[in-house]
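Removed: one protein chain of the complex. Kept in place: all other protein chains.
Right after this comes chain A.
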């Protein structure tokens, strides 16, 4: 071996798993790579949450929404009862797509 890799200082960017980079939070309408209106900086401190309905929001937006009377503890996008998704939303991607396809077919 003439050439050997000794060390590597590499760089990676972490992003929220959202289908489209231009996607916005359904509550505050900010893009997901920006933070919710009550925060100043995006990232670890303003995390996203997913519901079992697969909709995604800023955690802070969701908490605020659920505190309002009109929320009825439902997802603001589809009015289904809001249940936090535990686990990795990435594995739900395929489910979500299937669901969407089913919905489209139904329509």
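Details
FYI, a contact is a pair of C-beta atoms (placed from the backbone, for glycine too) under 8 Å apart; a residue touches a chain by one contact, two chains touch by 3 or more; residues count from 1.
Basically, contacts and distances are computed from a predicted model.
One chain of the assembly is not displayed; among "Cullin-4-like protein", "RBR-type E3 ubiquitin transferase", "tRNA pseudouridine(55) synthase" or "DNA-directed RNA polymerase II subunit RPB3", its UniProt protein name is "Cullin-4-like protein".
Take chain A: the residues that touch the chain left off the picture are 1-17, 29, 33-35, 40-44, 47-48, 50, 87-90.
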